[in-house]
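The complex is shown incomplete by one protein chain, all other protein chains being positioned as in the whole.
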Amino acid sequence: MIPISWDIFGPAIVLAGGALVALVADLLTTKRSFVLSWLPMLAASVAALTLDVWSAGLPFGFDGVILIGTTLIVLASAVLHTENAMPPGEFQFLVGSAAAGGLVIVGAVDLVTLLVGLELLTLPSIALVGLRQADRRAIGAAWTFFLTSVVATAITLMGIALLYGITGSLRYGFMGSDIVGSAKAAVTVGILLTVTGFLFKIGTVPFHAWVPDAYRSASPVVAGFLASVSKAATLGALLVLLYLGLPAQHASIWQPVVAIVAALSMTVGNLGALRQRDGVAVLAWSSIAQAGFLLAPAVGPDFVVSTNAAAQYLAVYALANIVAFVALAVVLKVRGSTSYEELAGLARTDPWVGVPLAFAVLTLAGFPPAVIGLVTKYVVFVPVVQDGPLWLAIVMAVNVMLGLAYYLKLVATLFAPADSTPFRSVAGSAGVRLAVLVVTLGALGLVAASVWPSGVLDHVLPVTIDPN
Amino acid sequence: MKLLKGRRWPYVALTALVSGAVAWWAIPHVGTRTRVVGDYQGNDIGPVLPTLTLDALVSSASAQVMLLAAAVAFFVQLYSTKYMGDDPRFRSYALLIVLFLLAMVAVVAADNLFVLLIGWEVMGVCSYLLIGHHWERDDAQSGAAKALLVTRAADIGLLLAILILGQTYGTYSISEILVASGLEHPRNATLIGLLLIVAVVGKSAQVPLQTWLPDAMPGPTPITALIHAATMVAAGVFLLARLLPVYATSQVAMTTLAVVAAVTMLSAALFALVQTDLKRALAWSTVSQLAIMFAAVAVADGRVAVDHLMSHGAYKALLFLGCGVVMHAVGSSALSAMGGLRRATPVAFWTMTVGFLALAGIPPTVGFFTKDEVLEAVRGTPALFGVVLLTSIVTAAYSTRLWALTFLGEAKEKHQTPWVMWLPLALLALASFALSIGKPLHLGIGALSTVAAVVGIGLGWLLRARTFESRAGRVLAGEFGYDRVFTRFIPAIAGWKARTVVWADDNLIDSYPRGSVHAATGSSWLVDRLQSAKAQLYATGIAVGVLALVTYALVRVVVS
Partner (left out) sequence: MIAAALLAPTVAALVLAVAPRAFAGRRAAELGAIASLVALVELARIPVGRPGTLWAEIDQPWIDLIGARFHVGVDEVSWPLALLTAFLTLCCCIWLWRRDSSPALVALLMVIAAASIGVFVAQDLLLFFIFFEFALIPMWFVIARWGADDARPAATKFLLYTVTGSAIMLVGFVLVAIRAGSLQIGQVVEHGDPSLTGAILIAVGLAVKVPLVPVHTWLPDAHSKAPTVGSVLLAGIFLKLGTYGLIRLNVQMLPEATERIAPWLAGLGVLGILWAGLACLAQDDLKRLVAYSSIGHMGFVALAIATMSQTGIVAAVFGSVAHGLITGLLFFLAGSLKERYGTASLAALGRGLFGRAPWRAVALLVAGLATIGLPGLAGFWGEFLTLRAAYEPASLLPQTFSVVLMVIATLGIILATAYVARFARMLLQGVPTRLDLDRDIVRREGLVTVALLVPILVLGLFPGLIFDLFPPIGYAP
């Protein structure tokens, strides 16, 4: 069953409403109040999640990942409550609208809705990156993000126009199933131009350049949002578009390209991460590499197998990223930097932040004790080995090693002998404690999933097959 | 432990106990005519996985060798209480002798080939450790290492022989193998025979693996008497004799053995003739005498070989123990330091004279009778007969020369010989006569060999004062320069190869991972450099990327 129509749009509207309330609440008060906009948004995300589960039920798919991710991000954004540079109303509003946009695109069944949703997701994201007032670097990154995003969106628009021109339809499943001769070349161009915007948003090579800049300049909470919610939405939308929007025989057009993009992404992302000596920078590059792993199952011909594999990988990946970025947000808040010098020995000096961070990083690396990371790696290997080119599987294998090289460096740093200054806890800061709670809960989720992988895998199935 | 420290007698008692037990077990078997019987048919599918069993297969020959080993071990232990009396490491020395004795018994009495192999290798290790007993000394270290290496390399032959015996006969039991090989034409005879020959060539220091035995002389002299003269080096003869039915049908194996024996006996005897060191001369003499035993095996007469083994064991142990007394007296084993010891060490003089007579093969010593038997046995092979006869002339010559150089000449001052040292000598001298009892006499051959011995004695007398300065003499004294293979060529090649391998590990094999690391860090740097935060560059990247991907996809579509 594909989540379509009100099952999806209901939660989206709830989110959007919450976002508006948050904005208005902030506008109405003259004094800066974090809680005033934070609470409505939190309530809205929880409500949207409840609605989603109630209407669509379990198992959940991309929408579930988006909603859980949004809830956790909003909850963890409490860490920002003392940050004067960050306008709280705008922040919550942007998060809410972007999440709503994300829900829209995974539920879209025609190209126009898709495009509108994509913009609804992208523009707030750009604003979130540049939201920190008077932060020149953040504004610069947002500006770069914006410009490149415009280019990518324009290309996608061209592609959609081309497809529409050839097929005369914007509805999924109605586009050119009987194209012959020279038109096939045009369809090829159309498809590839259309997917460009999505590949850009997922952060795959060669459309990845904005990712490290944006993640490093934005607040880690925003980076966490981009890495989890935004990526989940775009990936879901892309997979639905590719498998269901386009006729099955066109798979031979885009699958080789997807394979190349996936291989490039994981390789370049891992290589980029090797040199980094800052927690956020490493995770930024790693998210490019992970995008490759997320995309790789799409080389399989079977929608169900590939989408389920991608979604399962995504769910675990998103949770691990949220844990990691929120933990880094706490570190940034308390120590003023997320460089390796500051992270050294964190797992010893402050185990409640350091150990979950290490566990999340191991999940991303796919290494025990984070068994769930390994299991989901296995899951994405299956469609690739089954139907994809063997070279892609080997590239993935080599990249598992390449990734471990820097993930391990980070873990080793976290467990380094504690000779650095002890962790400076912000006394009584409820926001930080809430963020740490998110980190702990998320990590507990990962641990639980490692002990009992079925607990997660059985409930992340965007597409279930009717046994009859 | 405290109690044992510094005391010598407990070890003698222990050895006496073990030796006594061995003798008690062996004596009833002496002289029995054992025929191995059974209903074992052999099979083709390979034996069950090996186990170690304590089944014994004691023939008369085994019993004799066991008695020899037990007796000499006990004598040596007794002798050592004085000879090695002040040695700080007496404990390990004495215990190794006992261990050695047990290993020797395992070799000669075991029915299970693996027990035999364990004994065989443990003897080698004991030999290694005892040669290296004075481990501070450089010559002891190198001699020990050489002995270990050469004998172990040859032991691979025994290992493979056991393996193939097992695969051929489907059992690792000697008695079953002998039964099965008696039922049919023995299979794999050549292969097994050659492998066994490899094994004994190493252990018994035959050509081409002969040089370790003379180099083993830095070991304590009693050890030389026990291990490197009387027992271990002779174990090869026993082994070949015992397994004779398995490979005797192989012309190739028997001829090889004959050639090895012939070359060894004559060259070693010649080397012994030109030595300037008493101990080393005796070592070469041992090599030569062992070759005479192999000559007997080569004509398929195991009993004669074992007879000569026994007689040689007695008189060669005697000679080495006597040599120890002499060395005690003059503090060196160099012939130049000796001379005139006739009155200084009368016991050594008298007993060693007996020993040398036996070595030279003068009646009525046992040496005469057993060498006679060998000559009689090889009579059917004229070439071999000639070489043995020639060797006995040379043997008599070097015996005379050594005897003269040691004992004659200007008298040296008197040296006390304690009873624990002279008693073994006396007993062994007695044995050199006593063992003759009941030995057959071949009149013609006996006369011929006696003449040969007399000729040799004359020759030796003439040569006694000669130093071998001639060209031929120098070549002989240099033992044909053959040892260079072991001291120079093989180490050089192995060292070169070892360095090559290490170099290859560092520079060839490791260059791939190192190169990958460089490539990764280099590309990482490049990726980082491209991250310029310039929007126009990124947009260009997107455009180029799209173009490239579209082109690729189009090419695929067009091609397909």
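First chain written, first letter: the chains are A and B, and each begins at residue 1.
As a convention for this text, a residue touches a chain if its C-beta (ideal position, glycine included) is under 8 Å from a C-beta of that chain, and two chains touch if they have at least 3 such contacts.
Treat the numbers as computed from the prediction; the structure is a model and nothing was measured.
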item	value
Listed residues A:185, A:408 or A:437, member touching the removed chain	A:408
Touching residue (missing chain; options B:163, B:390 or B:533)	B:163
Identified contact with the non-displayed chain, of B:30, B:56 or B:122	B:122
Sole contact to the chain not displayed, among A:85, A:397, A:430 or A:444	A:397
Touching the absent chain when the full complex is considered, from B:502, B:526, B:544 or B:558	B:502
Chain A, residues in touch with the chain not shown (by the definition above)	362, 367-369, 371, 374-375, 377-379, 381-382, 385-386, 390, 393-394, 396-398, 400-401, 404-405, 408, 411-412, 415, 417, 453-454, 457-458
Chain B residues that touch the omitted chain in the full complex	40, 43, 45-52, 114, 117-118, 120-122, 125, 132, 135-136, 140-142, 144-145, 148-149, 152-153, 156, 159-160, 163-164, 166-167, 170-171, 176, 494-495, 497-502, 505, 509-510, 513
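In this text, only the chains that are shown with their structure count from here on.
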item	value
Chain B contact footprint on chain A (complex, rising order)	140-141, 143-144, 147-148, 151-152, 155, 184-185, 188-189, 192-193, 196, 200, 205-207, 209-210, 212-213, 252-254, 256-257, 260-261, 268, 271-272, 274-275, 402, 405
Chain A contact footprint on chain B (complex, rising order)	520-521, 523-525, 527-528, 530-531, 533-539, 541-546, 548-550, 552-554, 556-558, 560
